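Of the protein chains in this complex, all but one are displayed in their positions.
Lettered A, B and C in written order, each chain numbered from 1.
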Amino acid sequence: MSHIRGRFQKAADNLVAEYTASIPFDWRLYKQDIGGSIAHAKMLAKKGIISEEEAVIISQGLESIREEIEQGKFQFKSEQEDIHMAIEARLMEKVGEVGGKLHTARSRNDQVALDLRLWTKEAIAETLVRLREFQHALISLAEANKSVIMPGYTHLQPAQPVLLAHHLLAYFEMLQRDIDRFNDCSKRVDVMPLGSGALAGAAYNIDREFLARELGFGQISQNSIDAVSDRDFVVEYEAAASLGMMHLSRLAEEIILWSSAEFNFIELDEAYATGSSIMPQKKNPDVAELVRGKTGRIYGRLMALLTTMKALPLAYNRDMQEDKEGLFDTVDTLLSTLEVFTGMVATLKVKAENTERAVKQGYILATDLADYLVKKGEAFRTAHEVVGRLVSYAMKKGKSFSELSLAEYKEFSPLFGEDVYSITVESSLAARDITGGTAPREVARALAAAKKISSNRF
Amino acid sequence: MSHIRGRFQKAADNLVAEYTASIPFDWRLYKQDIGGSIAHAKMLAKKGIISEEEAVIISQGLESIREEIEQGKFQFKSEQEDIHMAIEARLMEKVGEVGGKLHTARSRNDQVALDLRLWTKEAIAETLVRLREFQHALISLAEANKSVIMPGYTHLQPAQPVLLAHHLLAYFEMLQRDIDRFNDCSKRVDVMPLGSGALAGAAYNIDREFLARELGFGQISQNSIDAVSDRDFVVEYEAAASLGMMHLSRLAEEIILWSSAEFNFIELDEAYATGSSIMPQKKNPDVAELVRGKTGRIYGRLMALLTTMKALPLAYNRDMQEDKEGLFDTVDTLLSTLEVFTGMVATLKVKAENTERAVKQGYILATDLADYLVKKGEAFRTAHEVVGRLVSYAMKKGKSFSELSLAEYKEFSPLFGEDVYSITVESSLAARDITGGTAPREVARALAAAKKISSNRF
Amino acid sequence: MSHIRGRFQKAADNLVAEYTASIPFDWRLYKQDIGGSIAHAKMLAKKGIISEEEAVIISQGLESIREEIEQGKFQFKSEQEDIHMAIEARLMEKVGEVGGKLHTARSRNDQVALDLRLWTKEAIAETLVRLREFQHALISLAEANKSVIMPGYTHLQPAQPVLLAHHLLAYFEMLQRDIDRFNDCSKRVDVMPLGSGALAGAAYNIDREFLARELGFGQISQNSIDAVSDRDFVVEYEAAASLGMMHLSRLAEEIILWSSAEFNFIELDEAYATGSSIMPQKKNPDVAELVRGKTGRIYGRLMALLTTMKALPLAYNRDMQEDKEGLFDTVDTLLSTLEVFTGMVATLKVKAENTERAVKQGYILATDLADYLVKKGEAFRTAHEVVGRLVSYAMKKGKSFSELSLAEYKEFSPLFGEDVYSITVESSLAARDITGGTAPREVARALAAAKKISSNRF
Partner (left out) sequence: MSHIRGRFQKAADNLVAEYTASIPFDWRLYKQDIGGSIAHAKMLAKKGIISEEEAVIISQGLESIREEIEQGKFQFKSEQEDIHMAIEARLMEKVGEVGGKLHTARSRNDQVALDLRLWTKEAIAETLVRLREFQHALISLAEANKSVIMPGYTHLQPAQPVLLAHHLLAYFEMLQRDIDRFNDCSKRVDVMPLGSGALAGAAYNIDREFLARELGFGQISQNSIDAVSDRDFVVEYEAAASLGMMHLSRLAEEIILWSSAEFNFIELDEAYATGSSIMPQKKNPDVAELVRGKTGRIYGRLMALLTTMKALPLAYNRDMQEDKEGLFDTVDTLLSTLEVFTGMVATLKVKAENTERAVKQGYILATDLADYLVKKGEAFRTAHEVVGRLVSYAMKKGKSFSELSLAEYKEFSPLFGEDVYSITVESSLAARDITGGTAPREVARALAAAKKISSNRF
């Protein structure tokens, strides 16, 4: 064994350093880390723990490090475990011993929690903007196609006529719930953890409320052990993102279907479709496919963190370092997906002639015929059976509803009268004039309401 | 092939009926279904769509069916696809033709959405009660052990002394976030979908606001297609349950550790531990292990529904029938876990002598020594290095901090004075007198606050 | 707290018993448990640990219990923790004290491992049969539609003509890999764990090889701690089932697409589709939708067990009790899905006129035109560009390939000759006469090979 041990001891330093390092990904927290440290230095000075001069030196040092990083001049070294150590080490180089005072009354555990919360707050703000933009694109597309009629589907079978705008507003509602969820999540992110120390609380008379104000937090954490152990807010972002991607995957699926030769309901803008050199006629909906595919990726990230956090004893454990890559990737993926999908929706063209032809095939007005009988006094279940037999008859005869004679109608129910011929796709739509229904008047109202909602601040 | 086809056609009816039936699990919605139908009948009468007499007959019929079910007299038949059809069919048997009018202006799609929302609302209400009870058990245990000191751990290594009550309050905070999340979720459940029809909206002049009031909903849905396609609220319950189980799995892990012969911090009440006939001394923490194990189950249910909903085109698809079993199992598991875990926490005994012995081993006050030097003027990083060398020295000598002479201390820093001996576990705790810290005064305040919060209504 | 404690102690017995009981689901292991116990008794007698007479009494007692269970006469009581205790307790009732000797040299830990392995072996055997039957249905459908041509899709866009039989054989290949995987899994299930005791091995001179032979196992486990801690075989079944369901979900998706009014490629047998009373023309592909939906369920079960097993210290922990419900549900779901899906495939009718009409739309032969030029000496990339320009031209002119004049062709490349008009859907198919290609001759060969493979024993 000594041989093996020897071999490993030699190589271990590098191997382990590489395996445990977080700087390859947590460098993205540099802005939050520096902002948090400047606020911390200010607070230490305010409370007399360090002098005002020391606070100024530290803050200026930190700001110059921020510049170095943003100008690409900062040396990230792999032997620096994480961004926090990297910045502190550089600070010591720049300002000397006094830099060693910055970490007073602070621990890496509460510092990491702070940085990640600041980062997530910004991510949520950006996510909300992108969700809103997506809503705007849906509204624009709906408005531009206000009177387009298409089949409403259940089981991917045409069921009843609906307005395309009504269909698009279904997604508006989903996105609105996503906005609500990210807003709810942001309440739980908006908690300032600094002062929790390694786990037991700082042993200094610090001003946590001041820190919260400086850093723009609405609350301070109420239990130091929880504050350094808690990654709920990351899980919650990922859960909200999973629901959001689920919604987008449904629209992506529809866009793929609608782009098919068989549906042929829409045409994607060239920028959002991929052709091939040999088949210029093909417009592959690659973007929609990738949106659909990336849904799995986001679900996987959620599952990963839930699994990682399962059964961890308090307080901090190194397992929790796995939170960041998943969150960063989730945010990157969701934001870029929303951006590209918004563009795709904003630029697609609806082929109204095709959606309307699709509506006219089949017996899509069967429900309306039953409602007609109900309104003439038939019981609902009976009316349904009557229409069922009528449709079977019409299919056998190869006739559409409008091609049936009144005599034929009356064979099935004496309640049928001449006015049966006034049942049309348009009358079907108009009849659903109820909050949430597809009647043109109601959809116009809903569109106006959606515009109003989506022009609100969050 | 005709042979195969023949074979299958014969068997298919039963096979398919069994495969597609939801009544083996959705019978649990009977109360919601009947309540929803009675409200619907009332509304139909109010709007003159059916007569008052018809509404009374229907309502009485439905109420007698509810009694039949609750008295175990109702015949659930496998050929009835689902609970909605089973109840309607029975209604027709009982009240005849008029029963066929109940379904006017309604579709199974909005009816299912309604029933599931009603059920989930009740599930959330019950979940909130159980979460509160769990918080009460945590508070009681903390109060009963107000002055018990234990090691606070990071990386499962003793790091700093903390009060057990402080540790328990970390879980109070987690549970409080769970309560917040379920409350947030309930806002999105509290939406009345009836009137959405199959997908396009009801073609009758119905009163959706009346239905919402009758059924205790705060809002009505705004888009019929979304209303029948939306299962966000189920996913959201399952996501909140996953986070809740994650929290419980962490405490379960700690209870298992603390029950081990090596930690020996607590003793479980016999009712919550399993012995073996041969090893009566063993108290296996089976309940805690099952809680930890069932965490996977709940995560799996969340992943299942997210996957099922991925890329489903609008509106209703039969895939969505998979929502119920997962939700029911999630709710059952979470509620029973909370109940049994509350009892386990409420009855466990803390072995304070052992937690306190554990605190006294090692150099758990090293951080306090460093803070001592910082307060005497040393820079934080330097103070840490000094104490690091001091600990190494003490380890080599086999001495505890209190066994080192002042001369020995002064070898490491001239700042050490006689008052270094006043650094104790108690002084360490007391020093963390900051919001969220482990100082006894602060923990008492936090306990009082927790009691107040947990006595609030939701 | 005494109040709370009192309240909980009273209720705890029932609560905990219910929470921890596995008999509501592990009763399904009764056959395996009894079979294992009979073999164990035989072995004990063979080794002189109990007498032959005792073994006979025990075995007869066990067999009569099996009968009781199978005739529905056995009293399952909730206070019996699990099926193993229930059977042993009943045995003691039946045969008295001697029943207490059965558990010699055995522990519940190795007994549970044995029973679950026996059950899983049978489940795999049944799964293999159902996978084979599904393959047969695919082959039958392919044979019955041997010459049906359809568009092959990429990105759900028609790309090249293929034979439907070729498309169906793609699923044959997937299923064949599923069969291979379940076979591989069965090697790791086929390991006899009895003799491992609670975890350290039995302290008796027992004959494990005899037990293996009696119970039909190929190997005995090699480490007692591993043998009672290992649930790999359950995870592996669930992983193989997840891949299998993924395959089925892809075909389910296609069946749903093909059943749509827009594709209209197939007609489902009535037994496998759901109509509505009012829309008899609609054939909703509910079965296919449920297959697609249940895919999430199976994935969730896999994720659940992986999560449950994560980070469990050796050896047995009660968390592992969560293995069974997930496995049982996975097996039930996969088997019933395969059965019902086999029937659906076996009975569906292909609308060849529609698949062939779909092939003829568009410029699906563009690749063939490029290959034509390559074969005349053009470089591949150049040929593609030429055809790309040609297609653009044809689209603008609204002409199909066959409607272009030779002069028009020659505008794009002098290599075009009269023989360009012999490029047809049929020639396109025939050209792909390579192992795995869609040429009719090759597909006939592949069909014959598939028939041969699927007639093999596993």
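Going forward, contacts are C-beta pairs under 8 Å (C-beta built on N, C-alpha and C of every residue); 3 or more make two chains touch, one makes a residue touch a chain.
In this text, all values refer to a predicted model and were calculated from it rather than measured experimentally.
J.: Mind giving the shown chains that are in contact with the missing chain?
T.: Checking the complete complex, the chain left out touches A, B, C.
J.: Please pick, from C:G61, C:G195 or C:G362, the residue that touches the omitted chain in the full complex.
T.: Checking the options C:G61, C:G195 or C:G362, the one contacting the hidden chain is C:G195.
J.: Which one touches the absent chain: B:P24, B:G388 or B:G417?
T.: Once the missing chain is taken into account, the touching residue is B:G388.
J.: Would you mind spotting which of C:S140, C:T307 or C:T333 touches the chain that isn't drawn?
T.: C:T307
J.: Tell me which residue among C:S37, C:Q80 or C:N109 touches the hidden chain in the full complex.
T.: C:N109
J.: Which listed residue (C:L257, C:M344 or C:V420) would be found touching the missing chain in the intact complex?
T.: C:L257
J.: May I ask you to list the residues on chain B that touch the chain which is not drawn?
T.: 151, 154-159, 256-257, 259-263, 276-286, 289, 303, 306-307, 310-311, 358, 361-363, 366-367, 370, 381, 384-385, 387-388, 391-392, 395
J.: Taking the full complex into account, what residues of chain C touch the chain not shown?
T.: On the chain C side, contact with the omitted chain comes from 92, 97-104, 109, 152-156, 159-162, 166-167, 169-174, 177, 180-181, 184, 187-188, 195-206, 208, 220-227, 229-230, 232, 235-236, 239, 242-243, 246, 249-250, 252-254, 257, 292, 295-296, 299, 302-303, 306-307, 309-318, 367-368, 371, 374, 379-382, 428-429, 431-439, 442, 446, 449.
J.: Against the chain that's been left off, what residues of chain A make contact? List them.
T.: Given the touch definition above, chain A has residues 1, 4-5, 7-9, 11-13, 15-16, 18-20, 136-137, 140-141, 143-144, 269, 271-272, 274, 284, 286-287, 289-290, 292-297, 299-310, 317-322, 325-326, 336-337, 339-340, 342-343, 346-347 touching the missing chain.
Throughout what follows, only the chains that are shown with their structure count from here on.
J.: Between chain B and chain C, what is the gap in Å from one C-alpha centre to the other?
T.: Chain centres of chain B and chain C, defined by C-alpha means, are spaced 32 Å apart.
J.: Where does chain B touch two or more other chains at once, residue-wise?
T.: 292, 295-296, 299, 302-303, 306-307, 309-310, 317-318, in rising order.
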